[in-house]
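Only a single protein chain was left out; the remaining protein chains are all shown in position.
This part shows chain A:
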């Protein structure tokens, strides 16, 4: 019996043979970062490895640290370990971490990922492996995402159907907002207005040549300018804050995988819920596990227990849940 290639520790997932951590939540010497969302990328590590498109975003969010950018597929040696990053399709620069030992074993840490179409980042790559450490944020069969074109159409219908009110759409500032901006190019070339928290991140996407609707910071508009008929993107934390005062009669929407459930829509009190997620839905989780051929699956954040039981009882896979501090509630 070999020692596992990746184990959970107090600092986070750790590869003992290669002596590096993956998405650690406490300061470590060498951190391999799957993507720049806050629960995966924290400040204070001595050295960061990440996909090179992720580096400017990490620098923006974490401040100056020592970053090494890798291309997808580019290999690095850590003792007996060959490390490489492979597209996860989650957000710009998101990666799965392939950990290959010289003895022939291959483990993959998926990070967050999705299989749906997304023009703002590279598509998910199937990486064959023996052991897959997968996220399980939406690991229940009620989660099946509608085609993104359908959701884009719904957002456009809502925006264009409200010429007399501002439309404030809440989305996560990194990834989701830019995906919405890209999806709407199929319907219009109108300008979209951004909450301050999204301006720099959207600029980084433009630097990476992602095609999106033109944008402008709300703060650049004169106070007297009417916001009626305009689409404004803002992070969910802005809902109910003083920032909203400018949009008194606004129609509000929220773009998230959680909006698939009616109770969530009603509880949050938004006028519209759009089912748009950057995570794998139930079929995508199962397909990914089958596609990569893993005989062992370890699950991290989300509905871990249900996925584990299903894999054990119905897919004949050796599955276990790992305890991690990844949030997973955000989408």
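Throughout what follows, a contact is a pair of C-beta atoms (placed from the backbone, for glycine too) under 8 Å apart; a residue touches a chain by one contact, two chains touch by 3 or more; residues count from 1.
One rule holds in what follows: contacts and distances are computed from a predicted model.
Asker: Considering only the chain that is not displayed, what protein name does its UniProt record carry among "DNA ligase (ATP)", "Mycofactocin biosynthesis chaperone MftB", "FAD-binding molybdopterin dehydrogenase" or "Serine/threonine-protein kinase RsbT"?
Answerer: "DNA ligase (ATP)"
Asker: With the full complex in mind, choose from A:63, A:242, A:263 or A:316 the residue touching the hidden chain.
Answerer: A:263
Asker: For a quick check of understanding: of A:47, A:140 or A:317, which residue touches the chain that isn't displayed?
Answerer: A:140
Asker: To test your reading of the contact rule: which positions on chain A touch the chain that is missing from view?
Answerer: 140-142, 144, 260-267, 269, 271-272, 283, 303, 305-306, 309-310, 313-314
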